[in-house]
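The complex appears here minus one protein chain, its other protein chains still in place.
Letters A, B and C mark the chains in the order given here, with residues in each chain numbered from 1 onward.
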Amino acid sequence: MIYFRSDYSLGAHPKVMDALVATNMEHTDGYAEDRFSYETADMIREMVGRPDAHVHFFVGGTPTNTITIAAALRPYEGVISPATGHIYVHETGSVEAHGHRVFAAPTEDGKLRPADIEKIMLHHEDEHCVIPKMVYITHPTENGGVYTKAELEALKECCKKNDLYFYIDGARLGTALTWPGNDVTLKDLGQLCDAFYIGGTKIGALFGEALVLMNDHINDHFRYMVKRACALLAKGRLIAVQLKALLEGGEDSLYYQLSRHENEMAIKLAKGVVEKGYKLWLPHQTNQVFVIVPKKKIKELEENFFFYTWAPYDEENDVIRLITNWNSKEEEIDAILEAL
Amino acid sequence: MIYFRSDYSLGAHPKVMDALVATNMEHTDGYAEDRFSYETADMIREMVGRPDAHVHFFVGGTPTNTITIAAALRPYEGVISPATGHIYVHETGSVEAHGHRVFAAPTEDGKLRPADIEKIMLHHEDEHCVIPKMVYITHPTENGGVYTKAELEALKECCKKNDLYFYIDGARLGTALTWPGNDVTLKDLGQLCDAFYIGGTKIGALFGEALVLMNDHINDHFRYMVKRACALLAKGRLIAVQLKALLEGGEDSLYYQLSRHENEMAIKLAKGVVEKGYKLWLPHQTNQVFVIVPKKKIKELEENFFFYTWAPYDEENDVIRLITNWNSKEEEIDAILEAL
Amino acid sequence: MIYFRSDYSLGAHPKVMDALVATNMEHTDGYAEDRFSYETADMIREMVGRPDAHVHFFVGGTPTNTITIAAALRPYEGVISPATGHIYVHETGSVEAHGHRVFAAPTEDGKLRPADIEKIMLHHEDEHCVIPKMVYITHPTENGGVYTKAELEALKECCKKNDLYFYIDGARLGTALTWPGNDVTLKDLGQLCDAFYIGGTKIGALFGEALVLMNDHINDHFRYMVKRACALLAKGRLIAVQLKALLEGGEDSLYYQLSRHENEMAIKLAKGVVEKGYKLWLPHQTNQVFVIVPKKKIKELEENFFFYTWAPYDEENDVIRLITNWNSKEEEIDAILEAL
Partner (left out) sequence: MIYFRSDYSLGAHPKVMDALVATNMEHTDGYAEDRFSYETADMIREMVGRPDAHVHFFVGGTPTNTITIAAALRPYEGVISPATGHIYVHETGSVEAHGHRVFAAPTEDGKLRPADIEKIMLHHEDEHCVIPKMVYITHPTENGGVYTKAELEALKECCKKNDLYFYIDGARLGTALTWPGNDVTLKDLGQLCDAFYIGGTKIGALFGEALVLMNDHINDHFRYMVKRACALLAKGRLIAVQLKALLEGGEDSLYYQLSRHENEMAIKLAKGVVEKGYKLWLPHQTNQVFVIVPKKKIKELEENFFFYTWAPYDEENDVIRLITNWNSKEEEIDAILEAL
């Protein structure tokens, strides 16, 4: 069975495992109060060009998103998300569990735009309404789309104008940072938003996301929020050790290399698929390829390949999602292209 | 200043006040454990034709809605509402405050239909998603629209098929029950849904809504839910005394009379407005009339009349809402028609 | 049946009813945005000697307590209460429903003292602990005890030292203000704490409590908190109209008169009980009298009197609570004394 199902079906890159083994027998204090966590946070602050930023480590994207949002909002405030956003679709109401509304904005392609935000802002009148107070996007989007710097700046402006926090979910941030033609750097992100995270789970780590918080207000008593939400890892250093192994070296780091690899394999796949005469459901960007495939063919593929049937298309066809990972191999791409 | 702003700008009908005064000096136990509450609950059970129903009294619609929903849902479940629904638009996230999502379904006219529900059901896949578990509608709708019996039956069927509770917010129920051509009775409601409430605040009471719960599961430990949500009135009998004064006599009761009056005044108003050459924003039903009026004219009207400018219409016109109340007078209608 | 069970078993004082009837047919805007609410708030600010205070109206003590606490605290903060406090014992976890801990301090007599607070403060170390951030007391206490000015000042100092808000539940505040020997005035309360409320439900109103908020920080977006907690009454003026009728005239007001009456009847009762040879469970203050009575005698009393058996005492005796109300009559006191 060849996996095109998710980018977290494997363990970690061997260099990450080596780092864990190498530091395994050192005693440190718990809960990310250790030299690895401090050093990695410093390194990230430097990469982002924000020596004043706060860095917090999490084991996954859902706690990162939920706790950042919960720390930022007062009880009567909510967060605006594209209707396709992870917090609206795939986190089982964890934001609502903290008492906050997610305003789901319908979008054409998964990208949120200022006009989508303005439409939601209109509905707030007075104390009978939830106040929209934060904008959440995923970069790249849930469909793999890469925001341009101009697009992010427009969102930033819109947030500023409407007194909204701006938060970016970077579960697959590396694939955006390394996408051909991308014009948004880590340093840009440090200027564009109040908070974002660099996702490790889907790009070479066992687990681990680094939240970068530029907003002191959101950071107030942040570790209390993390612990209360059950998300403070006892051996907190494990995340930092992994992220250090991945991120060290900046644009030459393992994280960038693996991200580029995910993209390259996806480009090869998307190109091959089109050459075979299939149509893509969405213009392809980053490591997800959405292909319109006859239902019969899907059945056939499922014998040897593991992937998601993403959406119905028409009577005869469905959309499948093929996703590449940090260890995807050319021969795996060739195999599925052949099978198609 | 003549009020067309809300149907709760006055106190209670004099007969309701009389009932409060007449029972004022009687000692009873607190928290709706008194003979007035028991008798009124019995009377309502009979009116609804459901001797097995549970009746609970509330001081307003927001606690009735929120607590019924919170009592019905498990933490990972949500409620489907038209996007115009009161719980989504005007209750400051009180459902989310209890940890539940409101799925907001866009509708053309404020009426929810089975297709709207089915679309939302599609999104639930597995434990990464919130489970839609209840349908919420207002009858009449927030715009005054009256559901037909066939429409409610279709919703009931859809709920049954999808394992959803069905709950009806009756803040202005009387105006639907007495609308010319309406084919839905209180007894029908007792068969159509899991719970609904008969709203008094907007039809002649100082305050007071009677929740009628046909579903034993939702009723389990219900009073604990009410008290925990701060909504158990110490002198609980006050609600029952008022609702008894209003509802006694069934279709000849004060409640039906006042509701009919609200409708008749609105019909006179809507007719007059159209005769004056104005256009209605929505086909008129029950006690709300939405009129498209030039902005300049609105300014003028505001000198003598108090109402809401509801929505922008085009560059020159806005939509205003004129609402009648249990004590609206013919001369008030004449006055605004003249001013228009 | 003669009622000594609660001080809210009757309706309102006739003058309060008169005020409701007199203002009944006036149109006003809803949700306490009306002249009655504004005027009553002004009057209260003057009585308290704090022109800068914020006044909010509630239908009962539980929403007043819960929402004030929820508005003051961040998610990881909690409130210290005597273990006998209403929020710990009789509000079904409504504070916890908003995500906050109630730290219950055992006390000898229901009065919280600085040493009780200090003991709880000790337990807070770091982000693994809930931060105690507010002190809640009832004045008079749940047992009727009246704090002296010196005691309240000591609590204030302790709160200041420990960075705690200080909030006073005044469900029966009038009985403390009018207790012989009491040295705490409304103006003192305006200086002693961050917030307190003047309770009407138990002293002559149908319902209604006025929260007086001296702390601007707690007041931030307060009405959003109230609405989200389902506690914004549509015809909000009803509370103000009643409280105005009660409080107008300061120390000569109906509120003070009724409070004095409750105390006087209780003094007569307590004195009579002791003369009959019964022992009081607690030294008597304000309108609650706790008497140790043989179980057999209690059975006998229950035939003609309605009261609470409060606590077991020993094998042969239980403690009963007899409570007077704004309309208690000398002959009712005489009747139960005779029966004893």
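One rule holds for everything that comes next: contacts are C-beta pairs under 8 Å (C-beta built on N, C-alpha and C of every residue); 3 or more make two chains touch, one makes a residue touch a chain.
Quick caveat, the model's predicted, so the values are computed rather than measured.
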Residue of A:5, A:124, A:149 or A:268 touching the missing chain in the full complex: A:5
Residue among A:196, A:224 or A:313 that touches the chain left out of view: A:224
Contact partner of the left-out chain, one of C:21, C:89 or C:298: C:89
Given A:206, A:245, A:320 or A:333, the one touching the chain that is not displayed: A:206
Hidden partner chain, residues of subunit B it touches: 70, 74-76, 98-99, 127-128, 131, 221, 223-228, 232
For subunit A, residues in touch with the removed chain: 1, 3, 5-6, 8-12, 14, 17, 20-21, 23-30, 59-63, 66-67, 91-94, 97-98, 201-202, 206-207, 224, 227-235, 238, 306, 327
Absent chain, residues of subunit C that touch it: 75-76, 78, 89-93, 96-97, 99-102, 104, 123, 127-130
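One rule holds in what follows: only the chains that are shown with their structure count from here on.
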Subunit C against subunit A, contact positions shared by both copies (same if over half, else different): same
Between subunit C and subunit B, distance of the C-alpha-averaged centres to the nearest whole Å: 33
Distance between the centres, which are taken as Cα means, of subunit B and subunit A, whole angstrom: 42
For subunit A paired with subunit C, centre-to-centre distance based on mean C-alpha positions, whole Å: 51
Overlap residues in subunit C, where contacts from two or more other chains coincide: 98, 224, 227-228, 232
